[in-house]
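Of the protein chains in this complex, all but one are displayed in their positions.
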Amino acid sequence: MTRELVRPRRKNPVLRTRLPTLPPGGRSRVALGLTAAAALGRFELQRCRDCQAVQYPPVEACSRCLSVRLRWESQSGEGLLLARTELAHSNDLFFRERLPWQLGMVRLDCGPTVVVHLHGDCAEAPTRVRVDARLDRSGQAVLFAFPATETPNMADDPQLREFTCDPRFRKVLVTDGRTPLGQAIAESLVKAGADLVWVGQAEPWKQFPGLDALRAMPQVSIVPLDLTDSASVRELAAEIGGRVDIVVNNAEVHRTHGISDRQGIETARLEMDVNYFGLLRLAQSFGPALRARAADGPLGAVAWVNLLSIYALSNFPPHGTFSASKAAALSLSQCLRAEMRPAGVRVVNLFPGPIDDEWNQTVLPPKVSPAVLARALTAALKSGVEDVFPGDVAQEWLERWRDNPKALERELAG
Amino acid sequence: MADAAGGRPRFDYQGVVAVAPVTIPYVRYSIRTAHWFLARALGQLLQVSGLGKSAIDGLCVSSFTLAPDTAIGLTQHLGVSPRWLDHIPLGGACGVVALRRAARAVQSGDADIVACLAGDTNHVDSFRLTLSNFSSFARDAVYPYGAGGPNASFAFLTANYMREYGVERADFGKLCVAQRENALRFEHALFRKPLTLDEYLDARPIADPLRLFDCVMPCAGADAFLVMSAERARSLGLPAVRILSTIERHNGFADDPIQARGGWAIDRDDLYDQAGVGPRDIDSLQVYDDYPVISLMQIEDLGFCEKGAGARFVRENSFTWNGTFPLNTSGGQLSAGQAGASGGYLGVVEAMRQLTGVAGDRQVKAARTGMVSGFGMINYDRGLASAAAILAAA
Partner (left out) sequence: MHDAVFTEGSTPATAAGGANLLLQLAGELATGRIRVVDLTQTLAPEFPQISLPPEMGQCWPFRIEEVSRYDERGPGWYWNNFSCGEHTGTHFDAPIHWVSGRDLPRNATDTIPPEDLIGLACVIDCSAEAAADADFLLTRAFIESWESVHGRIPPRAWVLMRTDWSKRTDPVAYQNYDETGQHTPGPDAEAVRFLVEERQVIGFGSESIGTDAGQAQYQRPPFPCHYYMHGAGRYGLQCLANLDQLPPTGAMLICPPLKIRDGSGSPLRVLALVPSGVSPTAGCSAG
């Protein structure tokens, strides 16, 4: 059984910090369908719309009836472990550094036989297991088999931890602690076992509720950070950049204007300055150190989280300029993801619907509460997904957007 | 003529023979290219046969490391202009398949003399590169899982086989030890030291239950032979072997959740029927042995014992050149080395040597009828290609 994770010893400073390596990331285009689903925390395989056969590995045509009408569909992942092996040798640097490595071959109840990374708590073959798709450090989907029933300390399986960004014992920067969301995130991270949570505070002269509660948490350290000020971002990066394992960029400016109801660009510019340029400044200052420390022992740098918005996918005209700034941030986050990928640092994007905060005061419920959003963030880190759509509104918008982006555009226009 | 599985009669291979088995000595690593090994193989064929290059009007090539070239590009490298050309990317099945296709070409008159070549180089990094680009299924669904290459896949098959059929590691060990003994008598084998069962059992783990001596060692080298009419062979004074029958099957038993049998089991009756012989008539067996479990699978699927009786068969027989069941008499890939696609030719050239009586101090006594079996291409979770041929002394 998996042993509970204990706090790793401090690293020996005379030893060289290992450079990050990645598992093999090459995939055919059709196989990226698995990655697309895994990024959302889903396990999907292609099913033939004509003969219903489930396919794996991903194919361009049904291997039973040759139909090309294949659709990615969620799978339960239930299956039988046929055989397992412990790899003691690998031709790949990433795995060589992590041997021995457990692998299995599973016959899924839905049909195909799949090769999987195997959780250490799975019993000897033949045994029932549950297969799920995970993103590996190269950002590609792989299959991972779990014991059919929960075991103690399941999340601490060392192999599983290579696929997740668990905040446990890690050091996290939360860029804005002034909002109820920022405070909920800090609290959620502390509850998840984070060692240290730096919480940014811009315009320190402004009073904000919740500051005392933040200060009361021994793991929390409030630091000056203003994403509109390059020097401020650089300075903080110089101070703590070499120790941050996870960056959570929750700083945002949200104003509720479209184009016509607000003269000039000042408000929109402020939104862009924080929501877009703030991310850029942060990425330029914290990105390099994060990349360099991605293989720094069992608790290296692992993740970068952006608070985006469901409005990043399609403009919500009453909050039109905000939507645009989040769309810009989404685009930049894709660039960041590409640049972090060689180090295996995961970029997680949160796409909440309306957050229950002051700027959505007049938006009708349902709204996602800061606490729920913060828990979704922590859960995303623990499961290692890339794109999170927390809350009912976000889920519904996502489905509408995937179904027909043009229709959603028209619906949002009211 | 014999009845094929489909009921239609199959043509025999009357009048066609294979001659001039050659081996370009295996080396662990080489800075040369596959072209270099293939050129030497062709040169050796010409030397042994006394033919000029222009006499070669058919060319058949197998290689993993020839990229970006294929057989057609090789014609320009080698300066040949064949009227029949084939490229057979079937890995461990390529030797038998080359033989049967070349035989048909000669038989039909499409070619007079076909040079069948297989060879690969092995740079320090080429095995890893071959693995990572082996197939799209492998790239999508195997290589990202530990990048263990075929080791991981065969570990699954082996573990499953052992559990299903009660095979012990010592059974596999017995095959490996016997093959090493054979290899000591084959001048081109890379492994020159005897192997004991204890050494086999205690070797470094690779992918449980596989240990070091369950795995072939990639190397560089080439093997080749000529296919021509029996008449031509006689006039050239070349010792020849006849082809009694052949089979080939791909992606057999696709619905088996995990591979425990290969396509031979579908086609073996056809194989024996066409040859007019039975398993008991086979003097020596050359099987594709990238892992010993595959040897055992072939012994069963080719009808030398019942399915699942392999362990008992191993315990009741001995497998050296002079044993009760001479198997992989040149050491097989496990002891000679796996020179890429050459691994698919190793059994063919050895069977030819045994049947023409040139196997030296590993010569199987009174060898008249031999079988070669091939297995290849772990495209995803199993080997897809199976092939076998029964050969006889001319």
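We just call them A and B in the order they show up, numbering each chain from 1.
The rule is simple: a residue touches a chain if its C-beta (ideal position, glycine included) is under 8 Å from a C-beta of that chain, and two chains touch if they have at least 3 such contacts.
Every value quoted in this text rests on a predicted model; they were computed, and no experiment measured them.
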Displayed chains contacted by the hidden chain, counting the whole assembly: A
Which of A:17, A:228 or A:395 contacts the chain that the document leaves out: A:228
Residue among A:124, A:203 or A:261 touching the omitted chain: A:203
Chain not shown: contacting residue from A:17, A:63, A:267 or A:369: A:267
Where the unshown chain meets chain A, residue by residue: 203-207, 224, 226, 228-232, 255, 264, 266-267, 270
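We adopt the following convention: only the chains that are shown with their structure count from here on.
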Chain A and chain B: spacing of chain centres that average the CA atoms, whole Å: 49
For the chain B and chain A complex, residues of the former touching the latter: 127-128, 131-132, 136-137, 139-149, 151-153, 155-157, 159-160, 163, 204-210, 257-258, 380-381
For the chain A and chain B complex, residues of the former touching the latter: 23-28, 31, 56-58, 82-92, 94-95, 101, 103-105, 107, 113-117, 125, 136, 138, 140, 142
